[in-house]
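In this view, the complex is presented without one of its protein chains, the others remaining in place.
Moving on to chain A:
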């Protein structure tokens, strides 16, 4: 048996920066949205035109970190992994619905939940950007479109807030996952337990860690 590496690289520095910048912009969008939308907060904060400007510009900037991240090979590789669903991802979702304990569900570097979250986030950012621009420039479109854009923007905002809260909840529940995003490294024990199909390679290792306990 090959000696186990002390730690496994999960994210490069560039990827972590993309995540951090996206998270910060998303937070600003959500906080300013709340200050515009919830009456008690709107009353407390006031400064409506300033809050609107901060909301608009952080929303426009939201896709930029990921676009810049495309320069990174590691980021592009992870996007491919997030995009593709293997048969075990369907099993993961089915098991998740049946409340099978997480350590007995098969997953690659990203589990099916993370894949769906990432796709939802990407789609939501684009739809919010498009509808937001329609609301910013009402003269470019008719009233019907502007009302439609407001409709989509408002309801999707509620969904985004709920899903991001779920994302934070999952992270709060898994210190190793947070460590991976903060430092870039996780322990091999965690990688095998939570992501048994993850084909990570360490220097000195040929890959194929061959998890003994996938349960799949």
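The rule is simple: a residue touches a chain if its C-beta (ideal position, glycine included) is under 8 Å from a C-beta of that chain, and two chains touch if they have at least 3 such contacts; residues count from 1.
One rule holds in what follows: contacts and distances are computed from a predicted model.
S.K.: Among "Sigma-70 family RNA polymerase sigma factor", "Macrolide ABC transporter ATP-binding protein", "Acyl-CoA thioesterase-like N-terminal HotDog domain-containing protein" or "DMSO/TMAO reductase YedYZ, molybdopterin-dependent catalytic subunit", go ahead and choose the protein name stored in UniProt for the chain not displayed.
M.R.: For the chain not displayed, UniProt's protein name is "DMSO/TMAO reductase YedYZ, molybdopterin-dependent catalytic subunit".
S.K.: Which residue, A:70, A:126, A:140 or A:162, contacts the hidden chain when the whole complex is considered?
M.R.: With A:70, A:126, A:140 or A:162 as choices, the missing chain is touched by A:126.
S.K.: Looking at the full complex, which residue from A:61, A:118 or A:170 touches the chain that isn't shown here?
M.R.: Only one listed residue reaches the unshown chain, and that is A:118.
S.K.: Given the full complex, what residues of chain A touch the hidden partner chain?
M.R.: 37-40, 42-44, 46-49, 77, 80-87, 89, 108-109, 115-116, 118-120, 122-124, 126-127, 130-131, 134, 138, 142-145, 147-152, 154-156, 158, 197-199
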